[in-house]
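Every protein chain except one is present and positioned as in the full complex.
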């Protein structure tokens, strides 16, 4: 069955991921959903003259759709989310990025005694052919889901923070064609998503990718009795574990550690053998180094692990 | 002119990079050198029964060739090092990797109160076809220079540490076909190199790649009056700045910051425009997260920057 | 007016700090409260043979009393909490500490591939004369509030994490005689507290102080229109700002930065002059280096700042 989660069915957007908000949609395992997402500024940065600080005030930023209740989901299960497609919506220029006052890896930190950064907004045309930066530069259109996660039992995590629930991972691998696995910790799973990026470099350096409103199609299946500590991702050629922490090396450690457990539990590797193999063939994607926690994906090509699973 | 730097011409290997050791070779800009490097254990781990801790005792590990004096090199210049080829040498199994007692991202830290890790050594065959791990898994042979750097004016840095002089970066991009730029800080440049890896995953997870002795051919040219704060790398399609620090996010910041300055100084970008563009199209390679400082390379494809340079 | 918040009036304890739980008590500014707190294990570690991992399962650890609604408290206000007294309760040995599986600064990290730590429980007698460790060592009884904080607008933060709402700061300065200032972000302020420690060293090294159930008396006043970014503390001789972050240097930066703003806004210092003065006379207490975020207090003696306020 296919559902639509749009402005009307969503009602108020959510600025957190947790167990405290009533579900806006109830689905069965195997259903697909067309999700109408807003951009991280909730569409309020309508021209290059609008200062983000004047329209996006903490904690009311990065609005998410959800929570989506999955029938039968219980703590200890997992959600399998296939990303089917992501389409940009709205009039051109429909993409926005910005330097913000105390945000971004190379800007002044909020704890510094320096002046805030100048707020510079850039709005750009996005089509499925590309993101037009200027007359010389067009970035490829490689859209992905910036924020997606499931509820904890007790905590509601603000929508800017990634952690072991997923959340604001800003990881450019969550693209159409990929499958994300998320832990179920609260009844119904309670899935939230939003914050689509038209493209993004590794690390999301200045803190703001090419942000856009979207229609994002996903399919959600329930995997019973699969305990996940951290989100995982799979695509045609790779398995990837996703860690979020600070400092960044801790996120790398989380992701590789989880990947070793995946190799041991699912593919039958010896723990130390997996450790050795990832030392020689593991790869790391730096998702973000700008959010309250930083996110990396650590992966290995399936060709290495599937030979083992005889 | 082509030089050979082998065991005889090297004499004692160096366990540090600095201005205090007499040059073992003097070359002119444009000369090439065939460098005979040892593995990081100085060839002493001769079987899987040898414990690394019994033969490689700090600070006498990771032996380097050099220093190589480049005529005319003065502080404020740069060395351009073309990596021409890397060949494995020695009888099979000529590759070695190991779990060490308090080393590696997922092992016990030296400051923990836990027991040390078991020392497990693995020796493997290396040919130009691949690195044979076991009956199922062969890693591609993708050799690179693990440690290469130039002397500071005052400090001698141990050969395990990467920093703004290069050093033990363990960055898998320093491969044949690539060009590395290193700052000259002391008279003659004083280039050191060694620690060849037959292959390595991102981060060098357990702390030891597939280590091997090699014959490594490089060509060295002097670039006058090009002040570099950090090492840079160029290959057919990319320009990359290399940062080393701890925590890992600081290495990312260093690398991206230096890349912005490269884009501004050499390609004519506006500083904030470069910052925006790397946010959308910059890429990060995690070299190591196990050495005293961690190393990343941040790069952008040349197609983005060369259009600007009209 | 004096209120009592005990097991009966509390009902279910809270494992998070946020706006989503109904107040268990409503007070007016100036009221005092006798709060009956449980220890961090909810009293379930009843002997040295009980393994913490068997009775305290995440996220249901560190139970807190609250939320307490303060009439008239609105976002932008602050709560002034005077700590009046802390008394241990329950039969001897009423204090408990423990080594836990993956907790503590010197134990194995959860991301390591090593074995978990042995779970060792120690129970000790606590009187107002001291904490009896063994025949040779008695620690002074210096009880303080380990966890105290107010609700965010959107997020519910688990009770193990300190942040800009206060929370699990584990800062040994929140003792009887001190005054803590907390930001009001949600209507009613919504104050939570618990996790009393009979004593604790700097950093709470192994992750567990001498934990105890208590009767803790506090007085709460509303300070209108005093915007706080972070908690602050005042006692007879000092003003202290409290920062929580990770890495630890970021917590130091937060605390000192906030203290500079306090010196500028309340005492009339020039920003750079305050920066200079704290460089020479600022002091730092490391609260915890074991929780999800680390906490420090940065302070200056009042004698330095009060002279300025003429």
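We just call them A, B and C in the order they show up, numbering each chain from 1.
FYI, contacts are C-beta pairs under 8 Å (C-beta built on N, C-alpha and C of every residue); 3 or more make two chains touch, one makes a residue touch a chain.
All values derive from a computational prediction rather than experimental measurement.
Visitor: List the displayed chains that the omitted chain touches in the full complex.
Guide: A, B, C
Visitor: Would you indicate which residue among B:55, B:89 or B:113 is in contact with the undisplayed chain?
Guide: If we include the chain that is not displayed, B:113 is the one touching it.
Visitor: With the full complex in mind, choose from C:42, C:74, C:202 or C:229 the residue touching the hidden chain.
Guide: C:202
Visitor: List the chain A residues touching the unshown chain?
Guide: Within chain A, the residues that touch the unshown chain are 106-109, 111-115, 117, 247.
Visitor: For chain B, which residues lie in contact with the unshown chain of the complex?
Guide: Interface with the chain not displayed, on the chain B side: 15-16, 18, 20, 59-60, 109, 111-113, 152-158, 246-247, 250, 253-254, 257, 260, 271-272, 275.
Visitor: Since one chain isn't shown, list which residues of chain C touch it in the complete complex.
Guide: Chain C touches the chain not shown through residues 97, 99, 104-106, 120, 122, 131, 133, 136-137, 139, 199-210, 246-249, 252-253, 256-257, 260, 272, 275-284, 286, 289, 294, 296, 298, 304, 307-308.
By definition in this document, only the chains that are shown with their structure count from here on.
Visitor: If you average the CA atoms of chain A and of chain B, how many Å lie between those two points?
Guide: A distance of 33 Å separates the two centres.
Visitor: Indicate the residues of chain C shared as contacts by at least two other chains.
Guide: As it turns out, chain C has residues touching two or more other chains at 109, 111-113, 247.
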